[in-house]
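A single protein chain has been omitted from the complex, and every remaining protein chain is retained in its original position.
Entry: subunit A
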């Protein structure tokens, strides 16, 4: 089986179309072919397709109105043949590609000599490498970056930043070899007085051994966010005194009078889970209150996003847009996740410790804890802090990225797939809309993260848990997405960012103030106006650049003219202190003389 079919260009003109594709280091051309792209917006477009081990690239042959596609193969969820050798009608024979990123692609080929066989097979193979014994592209790429993104998150450092360990909370290495809980990170923060034996006993009563551990601690009031999976209550209503005691210990750490246990699920789902051995904390947990947050499960979310895709791609539902949007319930789910996180943040900031779980504690729980932490801790709103947040609450705590996204796997109908992380990023986007000055990063970062959630170009979102990542030497063999981001961080920065460290952000989680994230969900539609990278943001960045240039010129002027211009010489020099905070005052000093 030769992967590289030498392409003999019949038309040199057509070949040139693909000449300007810049491939990544380690990216290899697999096949190229004349093809017709059935563009849902421009109709059938003749051109050439190139498939590499990383991407599908298409460019139309008519230069006046270039149609271009550049799709990472990782974004493909399904490839199907469309029509047969005998199907009639124009462009009825070809390929139908379903993508994970809110679009579908259709290509037509000439109906002769099995013209699509090779391209179909190669595409199928490289789009789903894991189903064909091939490595993911992240293991093939040779990209090099100035910064190593794998160093952005060091668990111990992050705990130290939060002031841990302290006299109430300790760090345990009980899971160093992942034999205590294979889906948890290797370091965990637990109450100081709980011995490792206690933890082992608690683990028997928590689904998959995901015991309650600390995610975040409030510096001043010492209230904590603790996360875990559901208790194994079962139909018979089992109890576990160690678990009860353990939660009470957590409560006592900062003298919270009533520990709030947030169960992310709707009440009925929590009850239903008893049938499969799960359940929720009952009255036997003294000094605790249980609150259900009514967030639906991964299947509901998957169907909701599917409905949303149906009304935005390829054609946007126009006549009843708002009620169609409403009937997808997507924004309603976003609202419930956000309002759940608000409740968590509110409890914690008023000094009450909380426990958050759902069933397994790796989907809804991750959404709630990470959003609450984003509201409570301004560090996570910085460019690097946000990376830490994702690394910590999502990646290290075992959100099953591999199963939820289905990286490199041909099984498109897998019931484990669900856009939980997309929904989280949507919630973050909603927050950035409501607090435009509170985040150091901008929308581009969120879009970039979602692109690479699927692309398989970076190791960041691969595998289900830390133990699997270690097993596959992820950190040494792949590049981190944060390497890319932090090497060109300026494009991800929000110029309006003004840090306010102590502020807790409570977004408005009301339907009236949630918006559909059009620039993500409808970004493929050329008819929707896409504000090119937020013009206001761009323009302001220009102004700031102009200011910096001005300061530099001024400095030069001062150096040369300081003795001729007395009014300049007794004002402070621009570089004498930190630039932004004082420069504004300098101008009021300076521009009067002119």
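Odds and ends about this structure:
To be clear about the criterion, contacts are C-beta pairs under 8 Å (C-beta built on N, C-alpha and C of every residue); 3 or more make two chains touch, one makes a residue touch a chain; residues count from 1.
Here, contacts and distances are computed from a predicted model.
Missing from the rendering is one chain, named in UniProt as "Myotubularin-related protein 9-like" (options: "Proteasome subunit beta", "AP-1 complex subunit gamma", "Calcium load-activated calcium channel" or "Myotubularin-related protein 9-like"). Touching the chain that is not shown, out of A:106, A:200, A:412 or A:547: A:547 (per the contact rule at the top). Touching the missing chain, out of A:115, A:166, A:434 or A:489, is residue A:434. Although one chain is not shown, part of subunit A still touches it, namely residues 312, 316, 318, 320-323, 325-326, 331-332, 434-438, 496, 498, 508, 510-513, 515-516, 518, 522, 527-529, 531, 535-536, 539-540, 543-544, 546-547, 549-550, 553-554, 584, 587, 591, 594.
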